[in-house]
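Missing here: one protein chain of the complex. Every other protein chain is in place.
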Amino acid sequence: MLLQAKEVTHYFGGLCAVSNFNLDLEPHELVGIIGPNGAGKTTVFNLITGVYKASRGSIKIDGVELVGKTPNQITALGIARTFQNIRLFKDLSVLDNVRIANYSQTKYNPVEALFHLGRYDAEEKRMAEHAMDLLAVFKLQDYADEASKNLPYGLQRRLEIARALATNPKILLLDEPAAGMNPNEIGQLMEFIGWIRKEFDLTIILIEHQMRLVMGICERLKVLDFGATLAEGLPKEIQNNPKVMEAYLGEGGDL
Amino acid sequence: MTYLFQQVLNALQLGSIYALIALGYTMVYGILTMINFAHGDLFMLGAFFCFLAATFLHLPFIPTLLIAMIGVAIVGVLIERFAYKPLRQAPRVSAIITALGVGIFLENFTLVFAPYPQSVPTLIKNTTWVIGGVSISSLQLIIIALSIVLMILLDFIVRKTMVGMAMRAISWDKAIVPLMGIPLDLVISATFALGTSLGGAAGVMYALAFPVIDPYMGVLIGWKAFIAAVVGGIGNIRGAMIGGFILGGVEILVAAFLPSTYRDFVAFTLLLVLLIFRPYGILGKPRPQKV
Partner (left out) sequence: MTNQPSSIKNWIERLGALWEKIVSNRKLLPILLVVGLLFSFAIPQFGLLNQYVVLIMIYVGINIILSTSLNLINGYMGEFSVGHAGFMAVGAYVSAILTTKVIPANLAPWLFPLVVIAGGVGAGLIGILVAVPSFKTRGDYLAIVTLAFLMIVKSVIENIEAIGGPRGIPGVTLLTTLPWTFIWVVITVWVIRNFVYSNFGRGVLSIREDEIASDLMSVNSRQVKMLAFVISSFFAGVAGALFAHVLQFISPRVFDIVKSTDILIMVYLGGIGSIAGSILGAVIFTILLEVLRPLGMWRMVLMPLVLVILMIYRPRGIMGLREFRWFVPGYDLFASKIWRKKKEAKDASAS
């Protein structure tokens, strides 16, 4: 088992944002988390990545406990994410955005950096090349020296995924990757997600509202509502689950 | 015991001056999330307006106070219009630097006309009563009472009037306020006028209590009042009042029991310790970071 979340619970003040969240993730799975607005989906991501410290429960990757670790430690252990609202380093170049994500794998120490000694030159070259290769995979190589805020929206989304992959993750968390996309673009995105999963040997957790995307690519779904897990199973089962329909559409709804 | 009571009185006097200045910082911060570093120098201007009105116009206390408050308020509103308004969309730090620049400008501009420290004439006949060994001066009582009246007035304006409501709305969400039909610029001007006039009043009181004034008097006191605002929780009006009195109290107590050169050291160390335990001040609340 790659990732194991057990009875993860989180309170904001007195409000229970996530309660008893469980997740067992096998390598190479693609799991979707769905639910109405405010159901605690993004909070789950924040708990896994260490932005918030879980009030209770445990999250383990390859048997290593994550609760209590800082976000940068957790990322270095192989969990990367994107954000609901794009959070690129806006004034920095596209290349720098990707290189920064290489931080935990940088193999020179501060003294070497300050005086340009030892491994510094070789390592800088390697990182630049690695970052450019990655950008090329995402067809962003021509924008390498552009400030990332100048990219069109779609490319910014793509750059965010490229940046996340630069941390060399085992698990990728995508927070509403299809937000603001038209049906045509969603189709492309579905193919794209499938492709990076294979290419980078990733396990993916995905938060999404676009049912077409969720039903199309997720192998397994978890439905959250008011922080509690409402249902889980195969997309087909979820589609026909009356409790889910009720949460989404009120009684008698149809997905 | 009498000694202690004496010091409490001194602390209240100093604290009320700090509190009045701190209010100006906190109001502007609440509404623009900007630290108006020129505020200490507006306090200095208040003292100088008091000096001018008393020396050249021979006015009594109340008209002098009003002239100083109105004069400082006009300068404050002008500064906002010409220096800060163009920077509302700019990076926050350019606004801070501009404020520092405006402050230095005010200091040096005043210095051109007042290269030497000036002494302020006596406006209030100071009688001292000795009650049970404690000497109470009328000046001290007037300063404390007047500050409290001004603070209550401000609290009333902010909580009960339309302008105050608009101010609180802006500090909640600046983007939505114009959509509600509230004239944003006008309310911001009103905030500056109110905040800076309190600074001006503090300047007058300071000039009465310590009648030798110079153009740089606002620098250190300004920074200290800013600290008072932070201790109370910046952006929070009641916090600024509490912070002002706490800082005044600490300084007087330190000066009472230790050599006076330790005053700044203890005050600032206490500030650091407080910030470690309450990083957002006494009444401040952290703004939640959305991820």
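By written order: A and B. Residues from 1 in each chain.
By definition in this document, contacts are C-beta pairs under 8 Å (C-beta built on N, C-alpha and C of every residue); 3 or more make two chains touch, one makes a residue touch a chain.
Here the structure is a predicted model, which is why all the values come from computation and not from measurement.
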| item | value |
| --- | --- |
| Residue touching the undisplayed chain, where the options are B:Leu9, B:Met44, B:Ile188 or B:Ile227 | B:Ile227 |
| Contacting the left-out chain in the complete assembly, out of A:Lys53, A:His116 or A:Lys139 | A:His116 |
| Identified contact with the non-displayed chain, of A:Asp91, A:Asp201, A:Glu219 or A:Glu237 | A:Asp91 |
| Of B:Ala90, B:Ile124 or B:Val149, the residue in touch with the unshown chain | B:Ala90 |
| Residue among A:Glu7, A:Asp24 or A:Glu129 that touches the chain left out of view | A:Glu129 |
| In chain A, positions touching the absent partner | 49, 51, 70-72, 75-76, 80-81, 83, 87-92, 95-96, 99-106, 108, 110, 113-116, 120-121, 124-125, 127-129, 132-133, 136, 141, 144-145, 163-164, 166-167 |
| Residues belonging to chain B that touch the chain removed from view | 29, 35, 83, 86-87, 90-91, 93-98, 100-105, 108-109, 111-112, 115, 219-220, 223, 226-227, 230, 234, 259, 261-262, 264-265, 268-269, 271-272, 275-276, 279-280, 289, 291 |
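Keep in mind that, in the parts below, only the chains that are shown with their structure count from here on.
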| item | value |
| --- | --- |
| Length of the line joining the C-alpha centres of chain A and chain B, rounded to whole Å | 48 |
